[in-house]
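Okay, structure first, notes after.
Every protein chain but one is kept in place in this view of the complex.
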Amino acid sequence: MSALASNTTRFLADADALAREIADGASIGLPPDYSLVAMDVVRALVRRKAKDLKLIGVPQLGLCADLLIGAGCVREIETSAVTLGEAGLAPRFTAAAETKSLRIIDATCPMVHSGLQATEKGVPFMPMRGVLGSDLVGRHPDWKTIDNPFAEGDPLLLAKAIVPDVALFHARWADEAGNVWVGRRKELATIAHASKACYVTYEELYKGDMLEDELLAPGCISSVYVSAVAPAPRGAWPLGVPLVYGIDDAHLLRYAQMAKSDAGFRQYLQEFVWNATTPKSSSPASSRA
Amino acid sequence: MSALASNTTRFLADADALAREIADGASIGLPPDYSLVAMDVVRALVRRKAKDLKLIGVPQLGLCADLLIGAGCVREIETSAVTLGEAGLAPRFTAAAETKSLRIIDATCPMVHSGLQATEKGVPFMPMRGVLGSDLVGRHPDWKTIDNPFAEGDPLLLAKAIVPDVALFHARWADEAGNVWVGRRKELATIAHASKACYVTYEELYKGDMLEDELLAPGCISSVYVSAVAPAPRGAWPLGVPLVYGIDDAHLLRYAQMAKSDAGFRQYLQEFVWNATTPKSSSPASSRA
Amino acid sequence: MERYHPEELLACVIARLIGDARHVAIGAASPIPATGAFLLKHKVPALRISLLARRVGNPFTEGSRELFDLAGQGRIDVFFLGGAQIDGAANINLVEAEGRRFPGSFGSAYMYFSAGKTILFREEHSPRVLVKKVEFVSAPGWSPPEVQRRGGPAALLTSKALFRWQKEERRFLLESVHPGSSAADVRANTGFAYDAPAQVPATPVPSAAEIGLLRGPVAQVIAENYPAFARKVWGAASSPQAT
Partner (left out) sequence: MERYHPEELLACVIARLIGDARHVAIGAASPIPATGAFLLKHKVPALRISLLARRVGNPFTEGSRELFDLAGQGRIDVFFLGGAQIDGAANINLVEAEGRRFPGSFGSAYMYFSAGKTILFREEHSPRVLVKKVEFVSAPGWSPPEVQRRGGPAALLTSKALFRWQKEERRFLLESVHPGSSAADVRANTGFAYDAPAQVPATPVPSAAEIGLLRGPVAQVIAENYPAFARKVWGAASSPQAT
């Protein structure tokens, strides 16, 4: 029997139920702010006071990491960057980094992708060109330099396989078979394939089986990889879901402002996380989904 | 300037014009019978008496390879298998193999995928598990065994990067920007990414730019990879295009029967290749597209 | 006792061999393994069956590499392989034999290592197929300890008999002989040496309940994906007929 317990997708009640599945100490593969972040589960993780998480940015992170770091849920982070994009530096990440209260493993985007693709293929590493000579190389615990076995004097960097305990993201649809639709956000498929468990919130339930639909199938991640799903309408807010709602730029700016101080951050949590009933404002989809 | 001349997709008149772009001696990455084969171009290659082609099966081949081999267009073939599926052995391939008139490099499916993915990532090889102990290993010129640099006494096989000169396949749609839609047939994307040039016939022209459509984009191959496209309605016949027309099983059986002898094969060419005006019969899409 | 088709008996054996697997993948041109898997699914609805032969609604969205990636991830519990030749060390040959060329190795050299277990299946039971030593090893039945290997052979099923693979001994054990054959017939038609008990049990024949399922809902789903096979076994429109 397969050790990967993702054979039959479970349907859970809500983001809080999903958050309870993610154990303290788990490593979690997470997408960037532009790529279907399961923000409702992130808020639920803060509410359930998750501890010692390791966040893996695929390949970079934004608001979700800053929230979890600020709330004290994170022990370690491996990522190519943490940024709020147009809203500037991620304040709680920056503060934690500057006070050295967070273990940071700095990576670079394609090494993260390759490390996950190695796991996707069941191989122990993938080779990469470039990167050599960067100070990232000496500091990263899982990278190794070898000589290309097919050529003389051709050093290559190897990205060791990355195996997240959990893949966590949001989807446009889940269907009744447990498949989820993420469109062109294929980094989510790579995370799902490489992770031991995969939790997905969804905007809307799709009646039927999307894999039977030739137009929808190419944007799907098959239920074979999906441990459990839960409904979370507007669950990516204040981030966006293409064609449904756009990034709430004003809210991101407000967050960036409030989170500059620890006190401001506490107030933000009070308003938008602990008090989960706050209505989610959002920009219309048509503007910039 | 990039050496890959695929920046702006050219729109050619027909499959014969595409076939003229494929030089004698070219290595061509081709999909299996179930995955959007550009049969009209294959027939045009026979008509233009292409020579010394190297066919690369991604990961296996069927009718297109048998036709090209029978017509004397092929010098070498690298593939995991050649089969007509339910119609049985590929007769011209089998005859050429048994008379040793064709160089055959036997591969196994995931090694072909990994070799192309290596080129896709710009790396010289990809490691694989399994396969060791197969007689394929000793005979294949481009595979190498190494010890896993991350562990003791853990031999691994390396698939050297495969770089086809040409990717050739059929698409459900091409759009006005030169993007092509292949749905879930992602092996075609891997071939396109890894090849120096990419030629695609299409069933229908899609007005507009499919990359701007979030529902169609996930099944697209971007025009950045596509050298030229040409219209070829029912261009995959007697193979199929999902939702448009199914595999013409009766025709495949007829081919398999005729191609058992060289004379029968010549007659088949006369009827279905040299005489290009023969109407393409086909089963309705609804049955088994 | 109800009469049954030989294919139905083989499908019942396949269902038992799949056992407690969670995910079975079935290649093209394997209607009997597919029939066995769908029969088992009636007892174990959570069983996931990935039919690679499906022309529409294929289970994969990443193209043809997804099967191999899934296996590499450890997500395929059972796979089926055949062979132009199969030998007593469970090596299989899909490439060339006696001067004849066969289609090729497909993904066998990888799947035999990566799937949780592999059931070898070949209807023809003859010394030509079941040989002492294959002429070409497409995929080996055994690997030395330093080679990482998740799975390997579990059994060999033919039209005459079921062999169980003995991993430690690296030999087949004749587990049962199907009605119509005999231990002597099997011995005469097998080119490799194998172990056998003094009394070889008979392969259990399909129960009435199994036949009911096979000719009802299973035949229906098989007819969708392997119409020629379904017509052959169960007749036009897959209406069942006793042989």
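The first chain written gets the first letter, and so on, giving A, B and C; residue counts start at 1 in each chain.
Here, a contact is a pair of C-beta atoms (placed from the backbone, for glycine too) under 8 Å apart; a residue touches a chain by one contact, two chains touch by 3 or more.
The structure displayed is predicted, hence computed values, not measured ones.
Asker: Would you mind listing the shown chains in contact with the chain that isn't displayed?
Answerer: A, B
Asker: Which is it among B:Ser27, B:Thr94, B:Thr119 or B:Ser134 that touches the chain not included here?
Answerer: With B:Ser27, B:Thr94, B:Thr119 or B:Ser134 as choices, the missing chain is touched by B:Thr119.
Asker: Of the residues listed, A:Thr108, A:Asn179 or A:Ser195, which one is in contact with the missing chain?
Answerer: Within the whole complex, the residue contacting the unshown chain is A:Thr108.
Asker: Pick from B:Glu86, B:Asp142 or B:Glu214: which residue touches the chain that isn't shown?
Answerer: B:Glu214
Asker: Which of these, A:Val41, A:Ala90, A:Ala118 or A:Ala228, touches the one chain of the complex that we don't see?
Answerer: Result: among the candidates, A:Ala90 touches the missing chain.
Asker: Of the residues in subunit A, which ones touch the absent chain?
Answerer: 32, 34-35, 58-60, 79-83, 85-86, 89-90, 93-94, 97-98, 106-111, 113, 117, 128-136, 153-155, 184-190, 240, 242, 246-247, 288-289
Asker: In the complete complex, the non-displayed chain touches which residues of subunit B?
Answerer: Per the touch rule, subunit B residues meeting the hidden chain are 1-4, 6-8, 119-123, 189, 193-194, 209, 211-212, 214, 217-222, 224-225.
Simple rule for what comes next: only the chains that are shown with their structure count from here on.
Asker: I need the common contact partners of subunit B and subunit C, sorted by label.
Answerer: A
Asker: If I average the C-alpha coordinates per chain and also across every protein chain shown, which chain's average lies closest to the global one?
Answerer: Given all protein C-alpha atoms shown, the central chain works out to be B.
Asker: Quick check: how many Å separate the C-alpha centres of subunit B and subunit C?
Answerer: Going by mean C-alpha positions, subunit B sits 29 Å from subunit C.
Asker: Using Cα averages as centroids, what's the distance between subunit A and subunit B in whole Å?
Answerer: 36
Asker: Using the touch rule from the top of the page, what residues of subunit A touch 2 or more other chains?
Answerer: Touching at least two other chains: 121-123, 214, 217-219.
Asker: Counting only residues that touch at least 2 other chains, which ones in subunit C make the list?
Answerer: 56, 58, 60-62, 68, 72, 114
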